[in-house]
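Just one protein chain is left out here, and the rest sit where they should.
Letters A and B mark the chains as written, and numbering starts fresh at 1 in each.
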């Protein structure tokens, strides 16, 4: 049985993560589920795309990646499964854009034939209607992820799609020199789309020049610094501070590498 | 061995969830523990009761449901186990009120004979006293849940109680037309006690009439809408907003269905 790596913006104030795990267990008894992150900022697709990119190289080949950050739930956005060296299950909203730079999908399927889990072992309540238009993590994505974890045929999930037609966010990872701010982490560090951070050089953002060092501890407290982050992307920080606020940074702002 | 589904308001800023899991493993080696939610609002029994209701239909028959939201810890409130198609372990404070609408208990036991876990493999400290009056999740509920997960006789936990004598919150789920606001989710959506949301109708709350639709995306941003939530209860939301704040809603406020 393949393991499921599960990422969402469900938070832990509600039982949604637990319900999805219960459905996975119901459909694929004994399946191993590893939580990647569940307190992602709600509906933030760039942040989720980055989280999947950062995790991906450490997920085993064959893993099922279940990702639910889904601002369009209840609208006609598609629910999909895509198969590369790993399997991907989630909404067709660009969430996997950066992960697929590392592991491009070769096949894709529309999740059209996936029966939702039915309540079991409960007394009927008058008027009660199971199912939902708002919780596809439980009703559609978890059953599809369980199906793939069991190694069953993806054709059973629904009609085949062209992997080229899957939605991507307009994000390009690049050695530079031009890039942009991709997202922020919870400390307010900016993650950029730049795939390198040449020591001794500079990065220009919002009219400032910020020195590139090996790590943020190499500048005095309160000063801005850029370095190669743990995902292999250039990051911009303020030592012991919040770069997003201190430098007025925003998603999508252009950044530019300058050689030293 | 039966699986344990674990819900609490312990949060993840402290090691309490991990300690409870360590005790479960100590008493029932190899037991599978699934987290339902641990960042529930502290001591909010209505919210916890709703979380258990939402999760319950997806938990397997035979599961052990361990729930610790316990404002009365250290007072004479009872600690109990109840047996329906699943087993329930927690304080006797009404926490399971809504879950038991779906899976009524047929037997119940007072947790009186459950020995607390003792520290193991540690050097003694001068004056140190193990055990507590404040952490029954570790000292009483986890050992009882492990006992039931192992399939051992519930009679060993303590004297039998009448399931009718267990405490319930004064909450009635109903097809309507009269109901009330049960609780809120973390986005400020109101969950009501109404078991239906007839399309084309209205729900009245606090002097307003709110239209019932299939999902919240069917009204413009900033407008109020009601729909059938993923638990099968009518919910009141503001599209891309916080209904609790925007509409001044409160727990227990009356709601009323109006046909379209």
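One rule holds for everything that comes next: a residue touches a chain if its C-beta (ideal position, glycine included) is under 8 Å from a C-beta of that chain, and two chains touch if they have at least 3 such contacts.
The shown structure was predicted, so the numbers you read here are calculated from the model rather than taken from an experiment.
> Given the contact definition stated above, which residue among A:29, A:57, A:126 or A:222 touches the chain not shown here?
Selected residue, touching the omitted chain: A:57.
> Just name the one of A:103, A:139 or A:180 that touches the chain not displayed here.
A:103
> Give me the chain A residues in contact with the hidden chain, please.
Against the missing chain, chain A presents residues 3, 5, 7, 12, 34-41, 51-52, 54-61, 85-86, 101-104, 173-176, 185-187, 195-196, 214-217, 227-230, 232.
> Given the full complex, what residues of chain B touch the hidden partner chain?
Spelled out for chain B, the touching residues are 11-15, 17-19, 21-23, 25-26, 42, 72-75, 117, 119-123, 125-130, 132-135, 138-139.
Methods note: only the chains that are shown with their structure count from here on.
> Compute the distance, rounded to whole Å, between the mean C-alpha positions of chain A and chain B.
29
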